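Take a look at the structure below.
The complex appears here minus one protein chain, its other protein chains still in place.
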Amino acid sequence: MADNPVARALGRASFAGAFGDTAYARAMLAFERALAEAQADAGLIPAASARSIAAACEALHPSGEQLVGEARRSGSLAIPLIKALTEEVRKHDAAAAGHVHYGSTSQDVLDTALVLCLKPCLEVADRVLGAAAGLLAAHARRHARTLMLGRTLMQPASPITAGLKIARWANSVSRCRSRLSAAASRALCVQLGGAVGALDSLGAQGAAVRAGVARRLGLADGPAWHTQRDALLALAAELAILIGAIGKIARDLALLQQAEVQEMQESQGGGGSSAMPHKRNPVACLQALAAAVRAPGLLATLMHAANQEHERALGGWQAELATWPDLAEAAGGALDAIERIAAGLVVNPERMAANLEATRGLVYSERLARHLAARMDRAAASAKVEQWCAQAGKEGRHLKAVAAASLGENLDRVFSPDAVLADLQPAQEEQLTGL
Amino acid sequence: MADNPVARALGRASFAGAFGDTAYARAMLAFERALAEAQADAGLIPAASARSIAAACEALHPSGEQLVGEARRSGSLAIPLIKALTEEVRKHDAAAAGHVHYGSTSQDVLDTALVLCLKPCLEVADRVLGAAAGLLAAHARRHARTLMLGRTLMQPASPITAGLKIARWANSVSRCRSRLSAAASRALCVQLGGAVGALDSLGAQGAAVRAGVARRLGLADGPAWHTQRDALLALAAELAILIGAIGKIARDLALLQQAEVQEMQESQGGGGSSAMPHKRNPVACLQALAAAVRAPGLLATLMHAANQEHERALGGWQAELATWPDLAEAAGGALDAIERIAAGLVVNPERMAANLEATRGLVYSERLARHLAARMDRAAASAKVEQWCAQAGKEGRHLKAVAAASLGENLDRVFSPDAVLADLQPAQEEQLTGL
Amino acid sequence: MADNPVARALGRASFAGAFGDTAYARAMLAFERALAEAQADAGLIPAASARSIAAACEALHPSGEQLVGEARRSGSLAIPLIKALTEEVRKHDAAAAGHVHYGSTSQDVLDTALVLCLKPCLEVADRVLGAAAGLLAAHARRHARTLMLGRTLMQPASPITAGLKIARWANSVSRCRSRLSAAASRALCVQLGGAVGALDSLGAQGAAVRAGVARRLGLADGPAWHTQRDALLALAAELAILIGAIGKIARDLALLQQAEVQEMQESQGGGGSSAMPHKRNPVACLQALAAAVRAPGLLATLMHAANQEHERALGGWQAELATWPDLAEAAGGALDAIERIAAGLVVNPERMAANLEATRGLVYSERLARHLAARMDRAAASAKVEQWCAQAGKEGRHLKAVAAASLGENLDRVFSPDAVLADLQPAQEEQLTGL
Partner (left out) sequence: MADNPVARALGRASFAGAFGDTAYARAMLAFERALAEAQADAGLIPAASARSIAAACEALHPSGEQLVGEARRSGSLAIPLIKALTEEVRKHDAAAAGHVHYGSTSQDVLDTALVLCLKPCLEVADRVLGAAAGLLAAHARRHARTLMLGRTLMQPASPITAGLKIARWANSVSRCRSRLSAAASRALCVQLGGAVGALDSLGAQGAAVRAGVARRLGLADGPAWHTQRDALLALAAELAILIGAIGKIARDLALLQQAEVQEMQESQGGGGSSAMPHKRNPVACLQALAAAVRAPGLLATLMHAANQEHERALGGWQAELATWPDLAEAAGGALDAIERIAAGLVVNPERMAANLEATRGLVYSERLARHLAARMDRAAASAKVEQWCAQAGKEGRHLKAVAAASLGENLDRVFSPDAVLADLQPAQEEQLTGL
């Protein structure tokens, strides 16, 4: 996408230029340099040519506008870049000009540049997610005995602990991080194949050159993936899943931060408003939710783009290249959000207790029904409890009081927070294992 | 999205900055100016204040980087813009500073800026589509009697004319243009509602002010649509449908331009390759197909974003603002493509005739079956013809010869191009009506 | 999709079989009958044949399993249907068998069957939406003076009325209904074109036959749209937009029905739980939100499918036919939901007042800032109010008290519910106009 400030403001500052004119040009030139150097190593071009090409790659700072303008005619950003590079090389070393981009093709440059631009973003992601999972796990441990309402279908369910809730968040972040890292190790692979992806122009040296390019660029080495994008799509999917997992955390948190709930806040402060002086908006949640709204459609685009024709697609591949920066931008927003949330999360045990209490024991209904089911069948127990719940609601009484009166029995153990806490500990510990 | 040269190169040059830092800032400032002027007209603020605000709106050239940086904290690009504007106004007219953005809110500024940025793109679209439909209709009329293979399920079917094929393209472009224009007239509407969209801060003057803003900005006037995005989504859908319709044309054309088919070309020239000197790539088709791959996912994002909470969404609305520029970019690519195709389209009647002929009459099988069905039932006729087709294939003979021999009958009328042409004329004329 | 009970349970009972084996077969047979009758009218086939075909269409009850089994081999459900019909006709009238499906093709049958299956669903939609908009408008009028919190970014904003909130819902339902109806009138069009969509096999009678088929089936008449799906996509888009608009209502309502908010309920009752006897789940909201999650992806699929090759697509068209029933199912769920919500909506003014009051006047901050802005500039006023808000929060006092003490001024007019109500009336009335 051309520059758009609204989208950029939702993203992560350090990702803003990750796929910009400069970054893309530098990545393409890094590819051309590594290619020349690996070819010199393999004896395919003179070492002097590789040096000249390397120097030109450093010296060249092509104008994005000009590249884009010419690319609009040819359909490939690589063509004007290579032309400019060849001219730059020729200025100093006419012989070397013939060795620029040797045996390669546009897609090699552009696909390798894509993964080179992605790589630092994924390194940031790994670091941020590791730290966030750790901080969230610490929050979880801190609130291992803080009871709060569990909520299903957006209605009060049974009690959980804040620790369990946050531990699930932490665990999902940690799982997504580890799958993302595995997917990245497969997908961040050099693309080198020449005209039809067969490396035929490099003859017997093809494999050695490709390995040399990969090593120089810090990428994995492997067969050309120009038309079989499955490994890259698996990476995109893991990014989208991660964005969704963070979005779920933000959804929970935004619900908990509502004025009527106030059980958690994303941080002490909050974003202001242009109209309302009192506003404290959950800006990190906003960022995460915006990213979660964007990611599925972007992933779907990448998936559709995979229906590529023959040895290089007409339109699908190009749409893929154009969509990755948006997915990375959304990921950046989600990372920013989880970083801010993990660092700033505020838990409010008093409000949790108050909201639990305000249900007048209704959220213990399942425990009460289980208690009853020891002496009658489950359906009958459930019906009985349902009736007490209705009565408690109508009379404004606590469910425990209504049930105890009806049963003529002390129900302290059923309605005991300590008993609930004990029951919840295994699940909580399981979620925190390894974090 | 932050700047990305690959995506930009697929788009239309004149759309590149349509939602960029400068365009967005100017649109937001245009809103603030119109608001102040309309409020002065309504007597809500002094005319002098409106003049000062207008002057500051002209004078202010905020740094995109700075706006974005501050917006990352507040979650709204409008907040730093209004702050900067207020400071600019205060420099010259302290009293007027209090009248900046009066009664309005971030979403008013940002939504109105969005439609202001969209407006010129849609005006271009209308012009380009009108011209393209006309040019395509002219091509269609020129080839009203050029027979070619109709193809279904990517296999030869019955003959059509090049004119009919192109007329369908033209008609779909024309229909999409007219629906797009209707959708735009509803969606390009001022957004003015203040904090909760109710215009309550302007009291009885609300409607007059809103109408004044709309008139100044060349937008429709109507109730706040900040949380009910249906009209805007209907516009997005029409853009996506248009992009898809152009994508279908490009799909057909790319298939017809294959070396083995060569029945049409998008233009005389073609894009080159960084590896293969002989390449003539269908770059306009590439552009259109890339846009068609992107549009559905972007539309899906906009649709999801519509699930907005209460009086202003947390994340969904912001994702919508961030996605529109991508959809406009895709539309720009599609417009560029159809403009180039309509202007440059090359039709090759010789190859059409040759490819028809190469089927050895098989594509007349349905006509032959209809001819036979006058004397036997349809299933029997079909079976008979199927058998002749197989025989013709095996013996390398023309279906007409095989059938004529078997029937002992002259089949010139069945296999007559003139008869086919006559049968095709009504459909062709129907498609061209009104174009 | 093959039968799935979970999906079906989210849908509308009356839509469950709308695209099922029986409905599809009946729609295809209705087409074949209408075709034969229209062709008899035009003198293309004998009236006796048309009668025999009509009789066979009534008599035939093909097995879905068998049709599907054969369709798996041929790629078209129409082929085995037509074969079965031809055999049925031949039993009673051998001559008529040759006139079955005359001049038509698989896509004619299947596309026309699609719109025939859609038609009653859209009629239900129109009726349900009309009634729902009316009922919602009545709720809105009833609560025209019920103040409640406006909420932006999921945080308290300024006050609105329940009437305004519901009026916006009603208005969006009404707008969506009217755009849907316009789209349906264009898209519910007969498809008749024969092998390549040109109606060439019917010669000069083509237009008359097509009009006759359309009239018999209660569909619009128009040129073949077999490969130009824009009108159908525009209808799909309007359905998705409608589903989204209802989803937004359900989102608001689910938030308002939270135990801590309790300002509205979708109905007096509610769905139960298999585990928790006290649960009252907002099942209509569930249904609407599930539909809203599904619709964008389904629409995106339809949009992608539009990239069809030549005179009949390979895969794209078929995917479209397979996706429409899911979109209709989602629409059915949304209609069910809005019908239940509009009928059963419960508004709780006491809780609205209590939640407003619980903000201790903070939601009047924008009014207070406007009041101040008469004597100082907007930024200064905003800063002042922000400081009072912080103070009120810290000291647990009402904003009005804090501000009044600081200003030494009676602020009753600023914090007056009646003044707020007066300011909100115009927006509310505007939304209700015409409902």
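Labels A, B and C are assigned to the chains in the order they are written; within every chain, residues are numbered from 1.
We take it that contacts are C-beta pairs under 8 Å (C-beta built on N, C-alpha and C of every residue); 3 or more make two chains touch, one makes a residue touch a chain.
Since the model is a prediction, treat every value here as computed from it, not as a measurement.
Chemist: Looking at the whole complex, which of C:A137, C:C285, C:V347 or C:V402 touches the chain that is not displayed?
Modeler: C:C285
Chemist: Which is it among C:L29, C:A50, C:L219 or C:A254 that touches the chain not included here?
Modeler: C:A254
Chemist: For the chain left off this view, which of C:Q228, C:T301 or C:S382 is in contact with it?
Modeler: Within the whole complex, the residue contacting the unshown chain is C:T301.
Chemist: Could you tell which one of A:A259, A:A295 or A:A319 touches the chain left off the display?
Modeler: Looking across A:A259, A:A295 or A:A319, the contact with the absent chain belongs to A:A295.
Chemist: Check each of A:K83, A:K119 or A:R215 against the chain that is not shown and name the one that touches it.
Modeler: Going through A:K83, A:K119 or A:R215 one by one, A:K83 is the residue touching the chain not shown.
Chemist: What is the set of chain B residues that contact the non-displayed chain in the whole complex?
Modeler: Considering the whole complex, chain B reaches the absent chain at 149, 152-158, 254-255, 257-261, 271-273, 275-282, 285-286, 296-297, 300, 304, 355, 358-359, 362-363, 365-366, 368-369, 382-383, 385-386, 389, 399.
Chemist: Since one chain has been left out of the picture, which residues of chain A touch it in the full complex?
Modeler: Given the touch definition above, chain A has residues 75, 83, 86, 90, 94-95, 97-103, 150-154, 157-160, 164-165, 168, 171-172, 175-176, 179, 193-201, 203-204, 206-207, 223-224, 227-228, 230-231, 233-234, 237-238, 240-242, 244-245, 247-248, 251-252, 255, 289, 292-293, 295-297, 299-301, 303-304, 306-314, 366-367, 370, 373, 376-381, 420, 422-424, 426-428, 430-431 touching the missing chain.
Chemist: At which residues does chain C meet the chain that is not included here?
Modeler: Output for chain C: 1-11, 13, 15-21, 24-25, 64, 67-69, 71-79, 82, 101, 104-106, 109-110, 194-195, 247, 250, 254, 271-276, 281-283, 285-294, 296-301, 304-305, 314-316, 318-323, 325-326, 329, 336.
Everything below uses one rule, namely that only the chains that are shown with their structure count from here on.
Chemist: Suppose each chain is reduced to the average of its Cα coordinates; what separation in Å results between chain B and chain C?
Modeler: Here the centre of chain C sits 24 Å away from the centre of chain B.
Chemist: Would you mind pulling out the distance in Å between where the CA atoms of chain A average out and where those of chain B do?
Modeler: Measuring from centre to centre gives 31 Å for this pair.
Chemist: Scan chain A for residues touching two or more other chains and write them down.
Modeler: Expected reply: 254, 271-273, 275-276, 281-282, 285-286, 296-297, 300, 304.
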